[in-house]
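To start, the structure itself, in structure tokens.
Only one protein chain is missing from this complex, and each of the others stays in its spot.
Up next, chain A:
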Amino acid sequence: MAYLDHAATTPMLPEAIEAMTAQLTVTGNASSLHAAGRRARRTVEEARETLAEALGARPSEVVFTSGGTEADNLAVKGLFWARRGADPARTRVLASPVEHHAVLDAVHWLGEHEGATVEYLPVDTYGRVHPEVLREAIERNPDDVALVSVMWANNEIGTVMPVGQLTAVAAEFGVPVHADAVQAFGQVPVDFGASGLAAMTVSGHKIGGPYGIGALLLGREYSPVPVLHGGGQERHVRSGTLDVPAVAAFAVAGRLAAEQREWFAREIGGLRDELIDAVRKAVPDAILGGDPVDRLPANAHFTFPGCEGDSLLLLLDAQGIECSTGSACTAGVAQPSHVLLATGTDPDLARGTLRFSLGHTSTKADVDAVAQAIGPAVERARTAGLT
């Protein structure tokens, strides 16, 4: 088996499993005052400190959530409500059109149900938002912008956004910026404190931690309106009893992601480069998606003209190679990726995509398997054509 879908989820690190299983045997609600509660709280707060350190944040800026999707929703909706609450004129939301659906659909919902005016910032052919584009959009009316949401790195095509430059522009107008850094964490340097971001999303299971845990890094001056109301945990921003085992394991994975980032970029990035070379050698007209240089080290995204991504997936799956088309499904039917369409890719071409994403368990053997299989698979998928 060659598992090359780490961007979907990556195996848990042994250290994280150890931390999680250890906590699973212990009782304690981190909100309780007795000894068991105090012990749980200590575990949670240590985890918060660990994660904060891994991400260049203060511990108080770490708000645990159930994962990336919830953190994105809290940031986008919560900040919109808070900003508009402070000034009713602020109804404009600026987002890139290549966002993950957790942001895209949340933003769309605000437009449909909360009277937000949603504006999608144009991207270049690599899927990147340029600072001057953001400036132009804000300058049209700086007073009505509620927030900006631009992902740190794209989950499909791997392009890294100029986050620092974007926040610098927004800061001139006092506009908060949120970034979904789910894919960036552990792969490129992510420093929340230095980024100028108001809020930033990270997720456990993309970095070798458990499913069902994530965090919103949230600047101390921001108080988004909660999406979940209840016991008032997590700065009253995100209620709900904390999942202590998951929090502990997430922190271990986060620490290792930060510590091993350079190793990851070098070693896994090297394997990824080999994979790109091998695919190009086997299929000379394959088109590499995203920025060829400034991209996630573990991402290789290709468009194969004349193929259906689904057919390629089926053919590779039959040979034990597990990857993704990179695009979302509607009722199980593969749709051309919104990311590719936003970069100006022809819709027919956009149907023939594959995303290979490597991770900490990837090996040369995985790359060799792709190198062997991809040529014949593309040839065969082309015979089947586009239905």
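One rule holds for everything that comes next: contacts are C-beta pairs under 8 Å (C-beta built on N, C-alpha and C of every residue); 3 or more make two chains touch, one makes a residue touch a chain; residues count from 1.
Note that contacts and distances are computed from a predicted model.
*Asks:* Write down which listed name, "NADH-quinone oxidoreductase subunit E", "Amino acid/amide ABC transporter membrane protein 1, HAAT family", "Lipoprotein" or "tRNA-specific 2-thiouridylase MnmA", is the UniProt protein name of the chain that is not shown.
*Replies:* UniProt lists the chain that is not shown as "tRNA-specific 2-thiouridylase MnmA".
*Asks:* In the complete assembly, which of A:Thr91, A:Ser311 or A:Ser324 touches the absent chain?
*Replies:* A:Ser311
*Asks:* Identify the residues of chain A touching the omitted chain, counting contacts across the whole complex.
*Replies:* Residues of chain A in contact with the hidden chain: 310-311, 313-315, 317-318, 329, 331-334, 380-381, 383-385, 387.
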